[in-house]
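Removed from the display is one protein chain of the complex; every other protein chain stays in position.
We call the chains A, B and C, going by the order they appear; numbering starts again at 1 in every chain.
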Amino acid sequence: MSHKFPLLPVQASTVAPEVDALYWTWVAISAVSALLIAVAVFYFFIRYQRRKSGQIGHQDHGSTTLEIVWSVIPLVIVLIMFVWGTKVFFDQSRPPSNAVEYFATGKQWMWKFQHPTGKREINELHVPVGRPIKLTMISEDVIHSLFVPAFRVKADVLPGRYTTLWFQATKVGEYHLFCAEYCGTEHSLMGGTVYVMEPDDYEAWLAKAPGSGDQLATGEQLFQRFACNTCHFDGPRARGPNLEGVFGSTVKLADGSTLTADEDYVRESILTPKAKVVAGFEPLMPTFQGQVTEDQLLQLIQYVKSLGDKGAKSTPAGQTTEGAQPAAVTGGAAAPTTGG
Amino acid sequence: MSVHIEPKRNYFLVFGALLILTALTTWVAYFDFGAWNNVVAMGIAVVKASLVVLIFMHVRHSTPLTKLVVVGALLWLVFMVVLTMNDYATRGLLGVLGK
Amino acid sequence: MSSTTAARAVPPPKYNYLNAEHGIKSWLLTQDHKRIAILYLISVSIFFMLGGIFAGLIRLELLTPQGDLVSGDTYNRLFTLHGVIMIFFFLIPSIPAVLGNFLVPIMIGAKDLAFPKLNLASWYVYNLAGLLGLYAMVHGGVDTGWTFYAPFSTTYSNSYVVPTALAGFTAGFSSIFTGLNFIVTIHRMRAPGMTWFRMPLFIWSHYATSLIILLGTPVLAISLLLLVLERTLHIGIFDPNLGGDPVLFQHLFWFYSHPAVYIMILPSMGVVSELIAAFSRKRVFGYKFVAFASLAIAVLGFLVWGHHMFTSGQSVYAATVFSVLTMLVAIPSAVKVFNWTATLHRGAISYDTPMLYALGFIGLFTIGGLTGVMLGTLGIDIHVHDTYFVVAHFHYIMVGGAILGYLGGLHYWWPKITGRLYNRFWSQVSAIIIFVGFNLTFFPQFILGFEGMPRRYWSYPPEFQVLNVLSTAGASILGVGLILPLFYFMASLGKKGRWAGPNPWGAVGLEWETSSPPPPHNFLEPPVVTHEAYAYEELHPEPTQKEPYVA
Partner (left out) sequence: MPEHHQPGALAHHFETYDQQKEASNLGMWLFLVTEVMFFGGFFLAYIVYRSKFPLDFAYASHELDVTLGTTNTAVLIASSLTMAMAVRSAALAKRKAVVGFLILTMLFGGVFLGIKAHEYHTKWVHHHVPGPHFEWHGEGADPHHAEMFFNFYFGMTGLHAAHMVIGIGLLTWLCFPAWKGRFNEDYHNPVEVVGLYWHFVDIIWIFLFPLLYLIGFHMHGH
């Protein structure tokens, strides 16, 4: 991070040049338009000065042609810019399918990150260069917003549901990480640094400080500890739906409606099980609200997700096998006191 | 000045219609039309409200301005509901989380 | 109609609204729209100074990257109170309740607003709301930001959220009263001959503004009410732990608060139309297009609120829809700017103080508007949302636009309101200082925002300091410029002040055909309108003053 006076922010992600091209085009259009108006105003101001008291201006009644011209031209310009801007927005907000999933949890006033290996960090995020990374994010309290200016990406982090942000870093370096949504006393201190590293350095960094167990394995343990497996299994006596193959599929609900099982649906099913009951099952499941932390929820979801595409278990970068061993700490800083 | 005096009979007719519609809306609620239950219930409510607005509130004989005010208020309500529900109905689409 | 007396030393009118009655009671219980305008002028000026002090403290804190002048909590209260006061207690009432109140009835040839008691009630309700706000302030303030986002405001903030929200709620009533009064007055109280397309554009813009006030403010009221209920009774409407959705609060809030921007800027546009016509001595180019542009802004302005929420977790699809609608609202604003510029063409332009403000408005509003369209472009907004780019943009609209328009209007109609002339030199110096100071304060913030400095930051990374120092330096210049009018306006009321006469600028308009200050019921003879607005060619008004200033 250089402390000298920068006029332009660093471009360090694949979308950054796209955003900047759009931005500078707009700046150019704005500058030309503003200049045209300023020149016209100043010219008229000097040219048509009032010479004597009581003089009146030349009366004209306007021109419909002119009105149409200066409505249509700006309209065409803004609509072109809208299409371009929306294209960039879609690039910014829709993660590519091969993106590696990291987790981010915001709370007053810190950011917690989890790597696919289960490695955790606070207010720092180490990522490999050149690889698409998707952050699935949630807040434990108020609304926050994760903002990395060098990547030109930002997304609010909400309590109660997941949002995503993705980027592919293009330049090794250290970049600011900010909370952009006002969140209370230390809002301006709720930030940190993104470290973009060469993939080898990243692997070395991961190996140097291994995680407390990979997310999948921890999720599986939680699944057993909360006794989810006593109802959710494959068999005629199962009181809950079998979760294998569920994630990403279309689920039919008791009220006849259907939905796609995604992260938010799994989360909702754990916290408010009665809200969306799967067709053919009784609403028997108790709520786990207050018993499971946001971090654990993310791990459970990761596990349910792995059940979703059984057999095609993807191995995210840097995943190690050590996590398969039972790890003592499951919930990090906030292990629950009540089990399942 | 022109004050339009509505015949008494009209008021009682509207009153009767409103009572019948109230009974109707409660009665049809016992049948299962799926999502159409909501449509029927709201449809009956709109008819009832229109009767009140047009006859009891004299909009039928009011100036165009008053009619415009009524329509305008409803239009703005539609703006608010449609553009907000446009968000809720499309969350989670286009490959972005958010249900 | 234009019976003007081109006398040098104009005597004051013997009978006017200021001397018709005396005593404090005659002011506090007045139902005269002109006196209520004066009451409002005093109230909004006090709140403007208060909001200005908070702004000054914010800029002082940001002089250095460390949080050293005040604590983080104090800083959060400063920007919250600055926002709440400036928006709810200054910008929204400023032009409508002061200039609009004074001029709407006069400009259409009415004796008063349709509901004078409601008008007085509006001022009392406004002050009640102000007192609620002050109560919250002296007890320790509020730190939610003027946007009151849930669940921070409903669950986590430890500050005086409820009284402040109730202050906003109550202030809403005062503006509803004003807006309702204007619409009824414009519809029902126009003088004979005052057809819709003879109305000054100031009236059109106030009509459009009033529509927004009536349709939007109640939604703010219900969202603040729900917020208060949520905070006091934990009803869970915005609390995700109870099934609520905090984003719904944002929808409800911005449904009002985006159109509220147009409540602030539309009246200012109306003032600028008047100023440009009066000081070019010319009919406004494309009068009907400018009038309809006001209505178009009022309508389209309600369809774009989601552009405040592009990063909020609303659906990608909804964001796209809101973005394209935002693009559309740019067109009527652009049409206005082009028509004002075209009005200058072949005008008879003078360098009078109000005209300086009008020209400043055109420039700054253009920049504010263009950066607004940039923000409406999704790809850019994701990066600059909640940064100083946004702060700079809306200050260009609200200070560069709304406040410059307000000051321009105040300088234009001051001789009408008070009957007195003010100092040319100091007023022009002040206008130029404000223009320079404003740009120095806010232009660097565009760059800061693009570099990524988030807003509402009490301390910031050191590389942002240079631009912040520039901004703070600009703010001190701007502050000086804004204090100056207080002195020369006060001086104009003193012994050295000179009487203006009915029409010091030689302008066309019903307000210039009555005495300065006007009589209690505005006109001694009920006016009959025979011409379009700005009929300079037909009426050839002569200024009642050769030099409409005091030395």
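Here is the rule we use: a contact is a pair of C-beta atoms (placed from the backbone, for glycine too) under 8 Å apart; a residue touches a chain by one contact, two chains touch by 3 or more.
Being a predicted model, the structure only gives us computed values, none of them experimental.
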item	value
Partners of the unshown chain among those that are drawn	A, B, C
Contact residue for the chain not shown (choose from C:Ala165, C:Ile203 or C:Leu226)	C:Leu226
Of C:Val70, C:Val162 or C:Leu248, the residue in touch with the unshown chain	C:Leu248
Absent-chain interface as seen on chain A, which is shown	254-255, 272-275, 277, 283, 287
Touch residues of chain B, complete complex, unshown partner	1, 3, 5-6, 8, 11-12, 14-15, 18-19, 22-23, 25-26, 29-33, 37, 41-42, 44-45, 48-49, 52-53, 55-57, 63, 65-66, 69-70, 72-74, 76-77, 80-81, 84-85, 88
Chain C, residues in touch with the chain not shown (by the definition above)	110-116, 176, 180, 183-184, 187-189, 214-219, 221-223, 226, 229, 233-237, 241-245, 248, 251-252, 255, 521
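Definition applied: only the chains that are shown with their structure count from here on.
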item	value
Topology of the chain contact graph, where touching chains are joined (line, ring, star, complete, other)	complete
Whole-Å gap separating chain B and chain C, where each centre is the average of the chain's CA atoms	37
Whole-Å separation of chain centres (CA-atom averages), chain A against chain B	40
Multi-chain contact sites of chain C, meaning residues that touch two or more partners	247, 313, 316
Per-residue multi-chain contacts in chain B, two or more chains	92, 94, 96, 98
Of chain B, residues touching chain A in the complex	34, 92, 94-99
Chain B-touching residues of chain C, taken from the complex the two chains share	187, 215, 219, 247-248, 251, 255, 302-303, 305-306, 313-318, 321-322
Interfacial residue positions of chain A with respect to chain C in the complex	1-9, 18-19, 22-23, 26-27, 29-30, 33-34, 37-38, 40-41, 44-45, 48-51, 53-63, 66-67, 70-71, 74-75, 78-79, 81-82, 84-94, 108, 141-143, 145, 147, 149-150, 152-156, 158-161, 163, 176, 178-189, 272, 275, 289
